[in-house]
Every structure is written in C-alpha cells, then in structure tokens.
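Apart from one protein chain that is not included, each protein chain of the complex appears where it belongs.
Up next is chain A:
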Amino acid sequence: MKRDNNHLQPNPDPSSSLCGGSSPGKANLWEEEATQQDCGMDELLAVLGYKVKTSDMAEVAQKLEQLEEVMCNVQDDGISHLASETVHVNPSDLSTWLESMLSELNPPSFDPFGAAGKTAPMGTLDDPFLGGPAESSTLTTLEFENNNRKHQKRGQQIFEEASCSDYDLKAIPGKAIYSQNTRTQPQTHDSSSSSTLNNVKSEKRLKSTSGSHSDIFPPPPAVSYGIPTDSVRPVVLVDSQENGIRLVHALMACAEAVQQNNLNLAEVLVKQIGFLAISQAGAMRKVATYFAEALARRIYRLYPQNPLDHSLSDILHMHFYETCPYLKFAHFTANQAILEAFEGKKRVHVIDFSMNQGMQWPALMQALALRDGGPPAFRLTGIGPPSHDKSDHLQEVGWKLAQLAEKIHVEFEYRGFVANSLADLDASMLDLRPSEVEAVAVNSVFELHKLLARPGAIDKVFSVVKQMKPEIVTIVEQEANHNGPVFLDRFIESLHYYSTLFDSLEGSVSSRDKVMSEVYLGKQICNVVACEGVDRVERHESLTQWRNRFGFAGFSPVHLGSNAFKQASMLLALFNGGEGYGVEENNGCLMLGWHNRPLITTSAWTPANKTTATSTITN
C-alpha cells in the first residue's frame, strides 16, 4: 500500500483530508507525483473501491449529511422506494450516486398531467422484492411522480424504472424462444406487419476486402498502443485433490516444453497427460483431455479445421445456451441496456455482429412489444459467417423472427449479411437512416475478440461503428487474458479459465447438454492452444483491456445499473438454484462469475462526442 506508512502526524486534524495530500512537513516528492497521477483521487478510498477526488471530499460529506437528513424526514415509503424502485448506477462514483439519490427524494416539481396514462404494472404483486399488495399501491403513486421528473431532467443518470415489469425482461427459460411453426402458416394481413415479409431481404455476400483498406487503415505497429495487459489474475481452486494437482503440473510441464520448442519432450509429456487424465474424475479430466489434445495438435502440427461446419456449430451453441447461464446472461444484460437506450424512440435498428440463431432477439422484441406507448418499428441487421452448405441460415433466422414479430404486432424489418470478418463491413452497406429518424444499437456477443487476429481489423470496426452513430454499443466478452504474447502465459491463463468454466457445467441437469457444451468450449480451447496468427481467433481480453481499447477509439462507457444487476441475479437462480454463480458490478459493467471468479463481462458504450441522456462519462 503506497500510503500505508507510519509517519502520520500524531493528532490527525479531522477537518482536513489527510489522504491524497502529503502529510505536512513530510514533503515526499514521490507521493505528490503519485497524487497527481491519480487525478487527485483519495487513494485510501480508491483502494476500498470508491472514487472520490480529495478536492471533492467536503462536498461529498455534505451530500451525505443532506441525504441523511432527507432520509430521516421521508417516511419508510420513501426509503423503500429508493431501495426497490430507483435504479442505482455506478456506486463507486460516490458523488454522483449521492446526487442521484438526493434527486430521487427531492423532486424539483410535480406535474400531474405530464405523463401518459400508465397501465397497471403486471407482475408487481408477485415480485418478492416489492412486498405485498399494500406496498404496491404506494409504489404506483411514486412511479407516476418519477415519470414526470424524468421528462424534466436533462442528462440524468438514473433510468427511472417505470414499473418493474414493463421494462422487465423476463428470463426466458428453456426453449421458449420460437414457435416451431413452419412458413406455411397462413399470414394475416395485418397492416402493422404486412411489410415484414417484403422486407426480409436476401443475404448479401461480402467479398473479403482485407487488402483494399490498407491505405486508409495502415496496420498499427506490433504492440498496439501499448495496451497494457491485465495484471490481475483471479484464481479459484475448486479441486484440491492430489491427482488434480499432478495433472495440472503435467500440463504445465508440457506447455513449457512447447514454449521452449523442445518438442520431443513435449511429445513424451503429452502422452503422460493422457494416462493421468483417466485417473481423474469430473471436470478436471475433461479439461485436461481437451488441453492435451490441443497440445498434441500443436506438437504434431495437426491444426484443427477452421471454421467449424455451421450446422454443428449451431447445435453446440444452442446446447451451451441451455446448459449454463452465460449466453442468457449476455443476452439479458445487453438487451436491458439496449431497451433503456431505445426509450422514447419510435424507430429502432439493431445491428447484431453475433447473429447465430438470433436467440437474443425474441426477448427484446417482446419487451419492446410491451413497452409503454407501444412498440417502435424494429429493424434488425444480422451479420454472420458464411455457411459451408450454401444454405441461407441467416435468412431462415430472419424468417422465424418475422413470424414472431407478426404475432406480437411489432413492425419488423430484417436483413442478413454474410461476412468472413466484421472488418469487411462498411457503413454504406447497412442502409443507415438518419439518427433523428432511427436509433441504432450495435450488439456483439463473443465476437469482437476475433478481430484481434488481424492487424487493423478492430480499428476498422470501431470506425465503422462510429459511423453508425449508435445510441449504444453492447459488448459481451470472456473475462480473461488469452491474448498475451507468450504462449505459456496464455496456456496457464486459459487452463484456469476453462477449468472454472467446466466446473460450473458439472451441476447441469442434462448430461447431453453438458457434453455438447463441453465440445463447444473444447473448440475454443483448441483454438487458443493450437493455433497461431490469423487462425487464432479466440483472443480473449479482459475488461481493463477492452476499456482501454474503447476509450482510445473514442467511446464513453454507458453504465448498467442495479435493475439489470438484480434481474440478471434472478436469472441465475434458474440454473442449479444459482449456487456458485454470482453477478458483480464493476464500474458500470456487469460480470458473471463462478465462485467469485469472473468469467464473462457485459459492457456498454457510446461514441464520446455524442451527448445523450443515456451516456455517463467517467474518467
């Protein structure tokens, strides 16, 4: 601890903040420099997770006093409202958080005729966190007030949660995603959806254009921007058995041999691993087997076929979706942010970089359909890799979603794009409409890291995304550093990461789902360990690294709040009672972890020069 020293003055003067500034008479140049580097943040509080500028300390104290006073004067209803209705955002930024709570309890003025009539919230009475019927009538009254305040405030950071259920994205367990009806179902000519069929455009194939952009986007130097690798290495040991440890040691030894290019030794060791793995039970055996196979491929240069056949990949993806909460969490939290960003917009356009089978969108469409004031016109552009069998898989997905849209009376337009790489996209291909007319959200679940395999690709994509002028960009990525320059480091990181992930699958109810999920993850392991260069696409990076990339590229964070957190937590309870899984808030991003080890992170962004009600600029 830099400041943890024993030479503080004996009688602290409480009226001045000791920390952040140097102790009088102890002009320590190094400490002062450090203070400046921290932008004047109180270092002691920073270590404890709170960002407060030393110069703001007195003001923050004042807000605390004010808040206490108000909380004492307001009745219990007011406090329960603050706890259950208010959406809290980024509690690390104490000053802003306190300010938001003060605003909640001290509305500037009340306009009873401002808001549109609200339908009674559904499900409110059933929500255990709102208490019984007696409380709900109180909440309804307060909601009404909130709705007005919202319209009066500019640039506010709290998203008024109008009612728990209107904007609730109910967790969609199991296969309640599509109806399985075929296209022969008679189409009713409803005016709101008659345009849907006509607008399901055929896919466009994009040629790989990696060469032609080099003059516009020259490849950056090998070490891009000096992006610092994350120095935090969270580890959870779930298996302290003797055999497990020997297996890990054997794997490490083999990876070391590979690192040192001692392939003869590596070959001997990889065979040993096979034997050791058999004696092991459960997740460790499977993980070891996948890693051993990947090592063997690397040693014998039997590189895996890339990319995977699409129909198999789809199946694996769906099983992974069912077995464990990771994809559902990703979709859920991203959708929550998109829904909030689309508030008040009449026409919206989602550009999905990770279309797959479109499993993310039914929930969003349903939430939009139930929206107060009616659904917006919803346009979806789905982007995906080409399929081997030349089937129009993106088209099929579009059809299914169109059918759903019709059922729920949402005006729907769809276009699918096939691209080898997201970097092949140009904004001009997307038929973007003026942002006053149509609000855009860009969504990417587990896709962005692939761009790091080619120089310049990520920059191209950041640039194109900015041209889309999105309200929000939702990103979900693996929370791990599997893209370091040293093979051995990547090996060790990914061994721990996938061990934790596999351990979380062990509690799965369906063993078939579990196996498929393991195969799905096994493909990733193989890619991380056995591939190199442009073939190594599973280049996962941590939140810290992504924050730097986005910041550098000119994006500001949009914070996810306590409502998204709570609903994501509740979603987890559907998986094995939620035991072991946990959601964590990290400076406006949400992380899903297993036994305290974060595994995936959802973050949201907006172009920095855009000032919208939904963006929050932080240092």
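Definition applied: a residue touches a chain if its C-beta (ideal position, glycine included) is under 8 Å from a C-beta of that chain, and two chains touch if they have at least 3 such contacts; residues count from 1.
The criterion applied here is as follows: contacts and distances are computed from a predicted model.
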Determine which name in "Sorting nexin", "Gibberellin receptor GID1", "QTRT2 ribosyltransferase" or "Sodium/hydrogen exchanger" the UniProt entry assigns to the undisplayed chain of the complex.
"Gibberellin receptor GID1"
Out of A:45, A:299 or A:464, point to the residue that touches the absent chain in the complete complex.
A:45
Listed residues A:57, A:254, A:468 or A:521, member touching the removed chain
A:57
Thinking of the whole complex, not just what is shown, which of A:233, A:271, A:346 or A:388 touches the missing chain?
A:233
Touching residues (missing chain, whole complex) on chain A:
1, 3-6, 8, 10-12, 14-20, 42, 44-45, 47-50, 52, 57-58, 60-61, 64-65, 67-69, 71-73, 76, 79-80, 82-84, 88, 91-92, 94, 129, 131, 231-238, 240, 245, 248-249, 252, 492, 496, 562, 565-566, 569-570, 579-580, 582-585, 595-598
